[in-house]
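Before I ask anything, here is the structure I am working with.
All protein chains but one are shown in place.
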Amino acid sequence: MTTDLLRFIGDGHDVPDAPVPDGLDDKDLIEMFRWLVLLRTFDERAVALQRQGRIGTYALYWGEEGTQAGALYACSDDDWVFPSYRQNSIGILRGVPPAVVLAWWRGYGGKHGFYNPRQHRVGPICVPIATNLPHAVGLSWAAKIKKDPIASLVWFGDGATSEGDFHEAMNFAAVFKTATVFFCVNNQWAISTPISRQMATKTIAEKAAGYGMPGVRVDGFDPIACWKATRDALERGRAGDGPTLIEAYCYRLGAHGTADDPRLYRDEAEAEKWRHLEPVSRMASFLERIGVMDQTKKDEIAAEAKATIASAVSAMEAIDQPGQEILFDGIYASGRPWSFDEGLEELRHSARPSEVRPLNAPDKDAR
Amino acid sequence: MTTDLLRFIGDGHDVPDAPVPDGLDDKDLIEMFRWLVLLRTFDERAVALQRQGRIGTYALYWGEEGTQAGALYACSDDDWVFPSYRQNSIGILRGVPPAVVLAWWRGYGGKHGFYNPRQHRVGPICVPIATNLPHAVGLSWAAKIKKDPIASLVWFGDGATSEGDFHEAMNFAAVFKTATVFFCVNNQWAISTPISRQMATKTIAEKAAGYGMPGVRVDGFDPIACWKATRDALERGRAGDGPTLIEAYCYRLGAHGTADDPRLYRDEAEAEKWRHLEPVSRMASFLERIGVMDQTKKDEIAAEAKATIASAVSAMEAIDQPGQEILFDGIYASGRPWSFDEGLEELRHSARPSEVRPLNAPDKDAR
Amino acid sequence: MSEMTMVEGLNLALTQAMERDDRVVVMGEDVARTGGVFRVTAGLLDRFGEERVVDTPLAEAGIVGAAIGMAVYGLLPVVEIQFDVFVYPGFEQIVVHAARYAWRTRGEVPASIVVRIPYGGGVRAPELHSDSPEALFAHVPGLKVVCPTTPSDARDMMLAAIEDPDPVIFMEPKRIYRAGRQEIAQEPPFELGNGNGIYNEYLSKARVARDGDDFAIITYGATTPLSMEAADRLAEERGIQTRVVDLRSLFPLDVDTIVKTASDCGRVLVVHEAPRMAGIGAEVSSLIHERAMLDLEAPVGRVTGFDAPFPQFANEDDYLPSVDRILNGARKVLDF
Partner (left out) sequence: MSEMTMVEGLNLALTQAMERDDRVVVMGEDVARTGGVFRVTAGLLDRFGEERVVDTPLAEAGIVGAAIGMAVYGLLPVVEIQFDVFVYPGFEQIVVHAARYAWRTRGEVPASIVVRIPYGGGVRAPELHSDSPEALFAHVPGLKVVCPTTPSDARDMMLAAIEDPDPVIFMEPKRIYRAGRQEIAQEPPFELGNGNGIYNEYLSKARVARDGDDFAIITYGATTPLSMEAADRLAEERGIQTRVVDLRSLFPLDVDTIVKTASDCGRVLVVHEAPRMAGIGAEVSSLIHERAMLDLEAPVGRVTGFDAPFPQFANEDDYLPSVDRILNGARKVLDF
């Protein structure tokens, strides 16, 4: 296991466990585990649905659940989080119906596939790399102006650090001392590009200094480490001490997405070396080691998650193909441009294309 | 004087001179001084021309001559340099007729106001902040691919470091180990924005580490220090060791441009404190102190520069107002789109607006 | 009542909006201490303090992106882009995020920002300070794109743009920033903050700047005064009455006024400073032909900037539509 990473959960063998940090009691640990399992269950089910052609291309996050659940668990309910496509289902831990996220991947828009960020304090799923970092900064900046004691957290990948938006957002946050947590999930790959061809630094955390903010490096497969680093960063932010960059060091255990074939560019044996660190079973055995969770509890949590996602799948499939009016809905709050109703008219007078079902996009033809 | 900056020229009082670095003999020192004086003469004359309404708004660089002449003097003739508007006349040290640069400020295009970068290994004057940094990287990258032992240098300001293009260029250069010198002229102001509101770091040099490249900090008012840092950076680059960030720490002694009024946002007394460090007189007294230049030589250099710029001004004023065909010249090398000749036709049939002379743009209405 | 330039009208609107609604913040490069390169935001810092009037670092994507985040949290940011061309580094944030935030949130969280862009040529500025990018934004669904021509419209439209929940690209024709003064009533034209949609009246309707039904010139921004002059010349020259329509809103277009004008006048010329290829004029011309072909006595003409980079300023008067070019364009349509 890589050293000099903030870590609490050992590997059960050579690497010892550290004491659970203050702020997490047994109830918290169980709840955090519940979150991990729910995310894992969603993810595995989504991959299956894609294979069956029931949703479109999907960006799996198998192995990164700890960077999501751990960080979110550290947030207060008023704090905002901004996911990328990789944290696509984070909203389900903040009240977004899982069916909505599945519907998004099924190609549904409007009320079917989108949610109201203000209702959940969760930004929309962000597809263009690094472009939601400035939003997270602006949001915590606005809270500061309004004297609200809330913070924002944004997830992004190692590849995202190369984008100009990463830089501009980091600098704005540092200059205006906003309560922003930049949570970088360093899974060491940007599609086929390894971190060694993405940047010339060994770590991502060391980039923080160039902005005058602290950078910390944690074991991204350790949910408790992700929680601790995030909790500390949020406290700094709320205390008015500004933003923090967190590098959650891990490895992308799966493909980039269901349309991606990693064998084209990397040795999957490499991935295997990391697999035993994956957070769900690791957290489970940790909780068993410290006697916080027994098999019954574990099974109960698994069953509960299975049931939740199962009903979400039915809910998703119960959604009718949205009508054509959805093309023009919710675009302008101030009214409808002349061409919207004309567009609908045009559609009414033409035969509607047969109902769309997500196709298994020919390999690589969609991402 | 600020400490811990690379510096060779003292202040003639408390701060002692350091020995002239290897690579600069007396001839070089005189030649470098000649360059400084030529730039200074151009700049002061341009400001006068603007006041007289003979050219348009002008971006003066009074006090920054050392960051330009010093750095350029370190370059081999095959190395490329990329100026911003602030180094607008750097080309005159590489064979660009000064009249061309003056004509650019007078609003002339085509062969009157532009030059061929390949002829001088000098990029076009770049107006949008930080956007020519990627060009400098691409150029040295191309040279590396072609196995040509040349490097590129790009000048930019402290404000430019906030732009995404700065970040993307720095990262590309570090990843591909291009022979690129990032020469940042930290004059501590971006129009009305002081560096303290531009970034949260004390220095700019410390940003280099976040890209995995070295950063050095020099006295920007010391031409020899600028030369030395650039020379070392170029050698690193040519040796295949990649890019370097140089921070030339100085102060913007003049206005941002002739349309700018610094009294609106800063205390000019502050600028006064720095003025005695300005590179031209400082280099002069240094050369006198070490007995390399006497008054006669100095006067001769001044006279020569005065004559050069004077004839450039006449040359600029001898240029006739360019004809209307200039609107459509040199845009496409592959041919003329249908609308070009139609546009000329349209112009031929309309009365031509009376010949344009640069106006003293109403204060602040142009920059 | 007092006589104001467009700059003063905009400044008044910003002042009034900030007074009445503390969600309004102003941000951009050099907007606070200097009051902006063009002084549109002068005095706001002293009046509203540096939390609400912010000099930002030099980064347009950061500025627009942060403004979007602020809007999501409930503020109403008004962003200044220092000059037209410098909006491009922020282009992605505008077209991918500001334009689609409402759509991406079931219409419930529009990115309520105003992006002010001093644009266009004619001020003898150096290279890359004279672009007219409005068509780029008008082509992107989800944005509103407006452009005032008079000081009083500038004031009213700015207040309306801030009220408008949708992202508004506010094009400011810098050439006429100080070209003329106009009486502006101190009182805002509508009650601010009542959210009853009245602001739309001030954003989506074209203005008939001059009446007439023999011929029509449809334009906006700095070419409007030139079109007015051309209209007078045509009256002398041919004794015809020319209607001049100032579009004000470039997206959505006021199609009713455009089509009615074409039907009433039968002959139409569209004038703008931006390049012609797929510009606003192309859309207006197409709309008219599609909807009023039978009322037309001649094809709609266009007098525009050329499909060439905006020139160095010694030749900018050659590039910009002149009264004489407008007159020739008019004659072609009239003599068809």
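Each chain carries a letter (A, B and C) given by its place in the written order, and its residues are counted from 1.
Following the convention adopted for this analysis, contacts are C-beta pairs under 8 Å (C-beta built on N, C-alpha and C of every residue); 3 or more make two chains touch, one makes a residue touch a chain.
Just so you know, these numbers come straight off a predicted model, no measurement behind them.
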Of B:Gly12, B:Pro97 or B:Gly138, the one touching the omitted chain in the full complex: B:Gly138
Identify the residue among C:Met6, C:Val24, C:Ile81 or C:Ala99 that touches the chain left out of the display. C:Ala99
From B:Ala239, B:Ala310, B:Ile331 or B:Ala351, the answer for touching the chain not displayed is B:Ile331
Touch list for chain C against the chain that is not drawn: 61, 85, 88-89, 91-92, 95-96, 99-100, 103-104, 127-128, 135-136, 138-142, 251, 253, 274-283, 285-286, 289-290, 293, 298-302, 306-309
In the full complex, which residues of chain B touch the absent chain? 80, 109-111, 114-118, 123-124, 128, 131-143, 145-146, 152, 164-165, 167-169, 171-172, 175, 329-335, 337-339
For review purposes, identify every residue of chain A that touches the missing chain, sorted by number. 56-57, 85, 104-109, 113, 125, 127-129, 131, 159-160, 162-165, 190-193, 197-199, 264-265, 321-322, 324, 326-328, 331, 337, 339-340, 343, 346-347, 349-353, 356, 358-359, 361-362, 364-367
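Methods note: only the chains that are shown with their structure count from here on.
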Of all the other chains, whose mean CA position lies farthest from chain A? B
Centroid distance [mean C-alpha coordinates] between chain C and chain B, Å: 35
Round to the nearest whole Å and give the separation of the Cα centres of chain A and chain C. 40
Distance between the centres, which are taken as Cα means, of chain B and chain A, whole angstrom: 45
Multi-chain contact residues (two or more partners), chain A: 164-165, 167-168, 171, 175
Within chain C, the set of residues that touch 2 or more other chains is 57, 59, 61-62, 89
